[in-house]
Structures are given as C-alpha cells and as structure tokens.
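Taking it in order: structure first as structure tokens, then the write-up.
Omission of a single protein chain aside, the complex is shown with its protein chains in their original locations.
Labels run A and B following the written order; every chain starts at residue 1.
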Amino acid sequence: MAKPNNKTNFFSHINSFFKQKYNQLMTMKRSREALSGLLLVSIAVAFNMFFGYFAALFAVYLSFFKWDYLGPMQFAGLYNYQVLFNDLVRGFNGAPYFLAPFFTGLRNILLYTAIVVPTQTILAMILAAFANQKIKGVQFYKVSYFLPAVTCPVIVSLIFIWLFMKYGFINYIFQFIAPGFAPDWINDKNYLLYAIAIVAIWGTSGHFMVSFLAAMQSIPRDIYEAAMLDGAGSIRRFIYITVPMLKPMIIYVVVMGLIGTLQMFDLAWVMAGPSGGPGGSGYTMALDIYREAFINLRPGVAAAKSMFLFSLIFISTYIFQRKFKVMPR
Amino acid sequence: MRIKFKLSRILWIAFVYLVLSIFALVYLTPFIRSFIASFMTWEQASRFPPEWIPSPFTFENYLKLFRLELFTRWILNSALYAGIIVVGNILFASMAGYAFARLRFPGRDALFSALLALLMIPVFVTIVPNYIIVYRLGLIDNLFGLALLSLVNAASIFLMRQYYLSLPQEVFDAARLDGCGPIKAFFYIALPLGKPAIGAVAVYQFLGAWNAFLGPLVFLRTPENFTLPVGLSFAFQRSMWTEYTPIIAGSLVAAAPTILLFIVLNKYLIRGIVISAGKG
Partner (left out) sequence: MMAKVVLKNVTKKFGKVVAVNRVSLEVEDGEFFVLLGPSGCGKSTTLRLIAGLEEPDEGEIWIGDRLVNYVDPVKRNVAMVFQSYALYPHMTVYQNIEFPLKMAGAPINERRKRVVEVARFLGIEDLLNRYPKQLSGGQQQRVAVARAIVRSPEVFLLDEPLSNLDAKLRVKMRFELRKLLHDELGITTVYVTHDQVEAMTMADKIAVMNKGRVMQVGRPIDVFERPRNMFVAGFIGVPPMNFMEGTLIAKEDKLFLETGDVKIIVPEKYIDSLKPYVGKDIAMGIRPQDIIIDTRPSHGYYEAIVIGYEPLGLESYIHFSIGGNTDYVAVVKGRLNINLGERIYWAFNKDRVYFFDKKTRQAIA
C-alpha cells in the first residue's frame, strides 16, 4: 500500500509548493507596487515637503532668532514679536508711517481688503446673474471678462499707471460722471490705495464672474420654474433661490479673495513703489515683510511678521466660513 | 396687453445686453488703449483728451524695447523659466498623480492630504526661508534655483490625480494582467492616456510661470537674469526710457503670449478653472 501513500504525499507536496509560490508572488507584487508608488511620488513629495513644510517650520523657528544672514543666529525669544508689537502700538497711537511701517501696512491692507473683497464678489455675482439670462453670445462676454485674470498683475499695474495719470484715460471718463473730479491718483496719498483697489477689482472680478456663472448654470431650471409658479418674481427668485444655492461658490470666492488681498504685493510694488508711495499710503504688510527680509536684513523679524500675516489670513477665512454657513435662509 | 408684454421683454433684454457690454468694454479698454498707444509717441499718448488714432504711427516704442539688450534677455529668461516649470510639472506631477490615484503604498492618503494642505500656506511664510535655503545652495540669481520652488506644484498633482481617478480601472487591470509592472504601466499606459490632463497642467503652469513676479523678484538679483515682469518693473522704476510708451509696448509684449493662448483655448481654460473651483 506504499504507492497510494506516495501519491497523496506527492500531491500535497505540489499543493503546498504552489500555495507558497502564490503567496510569495502576491506579496512580491504588492511590495513591488508599493515600492513603485513611493518611487513615483518621491520627487514630488520631496520637493513639496522641503520647500513647503520644512520652509514653514523653519520660518517659525526663525521668528525666534536674531540674524543678519551672515553671522551666527542668536536666540532672541520673543524679541521679534516685541518689535512687531511695539510697531503696532506706536501706529495705533498715531505715529507716522516711517515710525510704524507694519501698522501702516496692516491698516492699509485691511482697508484695501474691506473694499476689494465685497465689491468683487457682489459685482461678479450680479454680472453672472445678467449673463445667465437667455441671451446669445455669452462666450464673448466670458472671454472678455476673464481676460484680465490671465494677465500678469505687474503688467496690468504698469498699464494702469498710465491710465491713472492726472491727464490719463480714467480721469477722462470721470469727466462724464463727476465733472471736476480728477485726482492725481498715483501721487496723491488720499487716492493711491483706491487706485490699487480698482485695479484689483478689475483684475479678478471677471474670473469670479465666470465661476459664479458656472455655478448658476448648474442650478436646475425646474427649480426656478417651480419658484415662478409659487409666485416669485425675478428679483425674489434671485434672493431666495440663486443666492442661497450659490453659497458654496460664494464661500470659495470670498476665501480666495481674502487670501489674495491680505497678502497683496505685486500691485503695490509697481503702483506705490517698494516704499509704499506718498505717505506710505500704498504700503502693505507684504511690502513690509519684503523690506524687513531683504532691505533691513532682519529675517527674524520678517519671519515673525509673516506669522502674523498667516494668522490673520487663517483667522479671517475661518471666521467667515463659520459665520456664513450658519447664516439663516 | 400683448404689446406691453413683448415690449417689456425687449426692454429687459436690451438692458441686459447694455450692462454686459459696458462691462466688457471696462475689461477690454485697457488692452485696447495700450495696443493703440504702443504705436504712438509719448507726446501723443499723454495728450488730454485721449486720442484714438496714432498719428504719426510709429514702431519706435518697440524698437526702443529691443534695442535694449536686456529686454530680449528678459524674454528669453521668462521662456526658459516657463519651460523648466512646465516640463518639471508635467513629468513629476503626472508620476505622482498616477501613483496617488492607482497604486497602493503605505502613507499614500496621508501624504496626499499633506500635499493638499500645503496649498493653504501663504507664500509669504515660506518665501524668506526658501530664499535662505536656495542661498545656501548657491543657487540665488539662477533660474534653476528659482525653478526648484515651483517645480512640482501641489495643484498640478491634484489635477493629475483627479484625472487618473476618472479613468476606468479596467485599463490598468488589463495592463497588469498583461504582465506590466507598475512603472512600465506608467510609461506605456498612464502617460499616453493622460494627455488631456497633462495639456491642462502645461497650460496652467505656463501661465503661472510666465506671469510670476514675487519669486523671480526675490530670487533673481542681477538685471541680466530677470524675467520679463521683473525686468519691466525694474525698467519702469529706473526710468530707463524717459517716456512711458516703451513700457506700454513692453507690457503688451509680455501679455501677448498669455492673451493669445487664452483666446485660442478659452473654452477649455474656463471650464478647467471652474471645475477646480467646484472642488474647492
């Protein structure tokens, strides 16, 4: 009876051999896949982690040190933040621009944000509502409105400097609307910030209009029809249907807007100059951080100020999202 | 009754067209004015009330631009920089996007979320440390050093991953069954199939790189190495040409590639930007 035994042994041996090989293959495949995956993402992850997270952490670290790029880094505790705080206090108590540049930058950028973000959002929404009517040739308007957004902000500022000159095109147009109103936008400290704000709104509202339009067009038509039959005229349909259903897009536009305006640099650099123009009226926080880092050569202070800016952006966008989500209707 | 109905309708449509057209003018006029003025003398361009027909019609502004050796260098620098960024993004973002979408490896989802979160960090936080890093690497005032920062943009990775996720799983399964290892699958399958998304990444990154200002301003030091936007702003601030019209002409030259690209591709560009806004 040896033969049957041999046979069974033989088959079970083969069985376990194949099982083993299969498991090996599977784990080999899986680990091969894992290895390949890690390899493929390695460069992308490395670059981003290094120039992103590492740099950010370094910035936090740097904010606690005194340094001039050359010598050794000296631990300074909260010294840089003290500098920042003193600047704010001085400015708050009415010190002029050159004694409290950070405060000036902060004040200017807050005013600028308060003008630009609501205006560009509301303007974009209204224009999108108009474009959402059943009209032909919408693509032409979309292209025209979006064009400023694909152009370099610096280039746009250079062009607008010419348009904002005392005898430039903008004052020419104003003649028809408010005769006698023709300030020297670039050189007048009372108007420079508004000129920059106008350029910003001009540059980004078209982009947001296209975004709003797409969101509006995704609202099903029969919801509007139901509202019509429920007795809502076009304005009420806009208020009760369009705007609430646009909430996600509104949040996106405002958050993007806040992030962009609070750290605005390019426009101010060109239109006001690195030192912020007459009386520092075009000086921004971003300009101040740049100056701290590359003109005053105080990277530690610059890092501390960038932390402040980061917190400002984070808090404002967070508060907006919380408040807006809870809003009734 | 019928007439009143039709009339109010027509009036409303006319009003809509009016408002939309006025704003189209608002957005287009600066470009139109600049284009016209670039062929004028500064004397004529600065007249008030503004004039619309260049007389004399002159190419002098453009000639002044190109007579300045630096200007041509700026264009080349911008082109080179944009080229590096586009190539880098296409290569590495497609690899990473494919891997994040289709391969399993430890830490995959955590890494991806981390990359995405990076987009939240404002540029001003990282610019100074990055400057220090690149300075230590001896790559300041060097286009390649500048390119290191944006070589693989997290947004490009996101785009590529979204695209690869939308492709049917079957194609990749078939490749696996045919004995294709994951890396081979990338080159033979994923890359060719990824052309639409790669095209989109190329266009967005080109636009971003060509129009970049803060990075080049911080990382490039000598005028010979400037990119076009930095160069033009430099020229303006140093009053390199006593008149303003060459600056206008220079601005148009700088804006021309992006404008042309946009007019040709506008349908896709707008759609793409809107879709990513939806996901945001």
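Some points to look at:
What we mean here is this: a residue touches a chain if its C-beta (ideal position, glycine included) is under 8 Å from a C-beta of that chain, and two chains touch if they have at least 3 such contacts.
Owing to the predicted nature of the structure, the values given are computational and were not obtained by experimental measurement.
Among A:L39, A:M73, A:L110 or A:M245, only A:M245 touches the chain that is left out of the view. Of A:V89, A:I135 or A:I223, it is A:I223 that touches the chain left out of the display.
The omitted chain makes contact with just one of the residues A:M49, A:M73, A:I173 or A:A232: A:A232.
Counting the whole complex, the residues of subunit A in touch with the unshown chain are 220, 222-223, 225-233, 236, 240-241, 244-245, 247.
In this section, only the chains that are shown with their structure count from here on.
Mean C-alpha position of subunit A lies 15 Å from that of subunit B. Contact residues of subunit A toward subunit B in the complex are 30, 32-41, 43-45, 47-56, 58-59, 62, 69, 127, 130-131, 133, 135, 139-148, 150-156, 158-163, 165, 167-169, 171-172, 202, 206-207, 210-211, 214-215, 249, 252, 256, 259, 262-263, 265-266, 269-270, 273, 286, 289-290, 293-294, 299, 302-303, 306-307, 309-310, 313. Interface of subunit B with subunit A (complex): residues 13, 16-17, 19-20, 23-24, 26-31, 33-34, 37, 45-50, 92-93, 95-96, 98-100, 103-106, 108, 111, 114-115, 118, 121-133, 135, 148-149, 151-152, 154, 157, 181-183, 186, 207, 210-211, 213-214, 217-218, 229-230, 232-233, 236-237, 244, 247-248, 250-251, 254-255, 258-259, 261-263, 266-267, 269-270, 273-274, 277-278, 280.
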